[in-house]
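A single protein chain has been omitted; all remaining protein chains appear in their positions.
What follows is chain A.
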């Protein structure tokens, strides 16, 4: 810290803090949307219809095989034109903000990963769970909400934690489309103070701290979701949380 006065540092810290909030907002919004769409898509693709399966395969293959950065650029640069094609004259006049482009891109990409996880988890549930619910005449909405999905979440949690931490590490990409997030603020501060090392290490540590915190929460959530299985899987939860 050679040429940084305390007042300067405080100013930059405020900027970084604001950037961090934007990053967090972007991340949580995108993850929530990706989660909702992922679960819905996962359930929808259980249908045996060839058309549904075909669409799912193409969608998953494309978005799992293409860098998120390109999807962000595509929605950011081409978003207005796409809206124009769908909504006509009115849509073409809507400008897509970097934040909006990021949310759309991450939702589309990560919904595919989450849908894949949810599909796998549903397929791994014993058939008896569905048959039992049907035999008790439980309506489908309640069957999914109270019987199937809680068990699916238990099975899919380790994978969801993976997706969570991967997505967190991709959120800085939106700064390349012009979002004033944590990384953009760090870059500005680094350039202005000529102290890039400190600012980038600090930014990296923020990300590491956040993911450490979320791993903690995830292992708590795992204990809670496993509460019905505790007798069989007493030793397992600790080993899985470490992964």
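Here are a few things to note about the model shown:
Note that in this section contacts are C-beta pairs under 8 Å (C-beta built on N, C-alpha and C of every residue); 3 or more make two chains touch, one makes a residue touch a chain; residues count from 1.
Definition applied: contacts and distances are computed from a predicted model.
Taken from the listed names "Formylmethanofuran--tetrahydromethanopterin formyltransferase", "RNA polymerase subunit sigma-24", "Binding-protein-dependent transport system inner membrane component" or "ABC transporter permease", the protein name that UniProt assigns to the chain not shown is "ABC transporter permease".
If you put the hidden chain back, the residue from A:19, A:98 or A:172 that touches it is A:172. Although one chain is not drawn, the whole complex shows that of A:20, A:183 or A:218 it is A:183 that touches it. Interface with the hidden chain, as seen from chain A, comprises residues 61-62, 64-71, 73-74, 77-78, 81, 84-85, 109-110, 113, 116-117, 120-121, 123-124, 155-156, 158-159, 162-163, 166-173, 175-176, 183, 186-187, 190-191, 194-197, 200-201, 203-204, 207-208, 211-212, 243.
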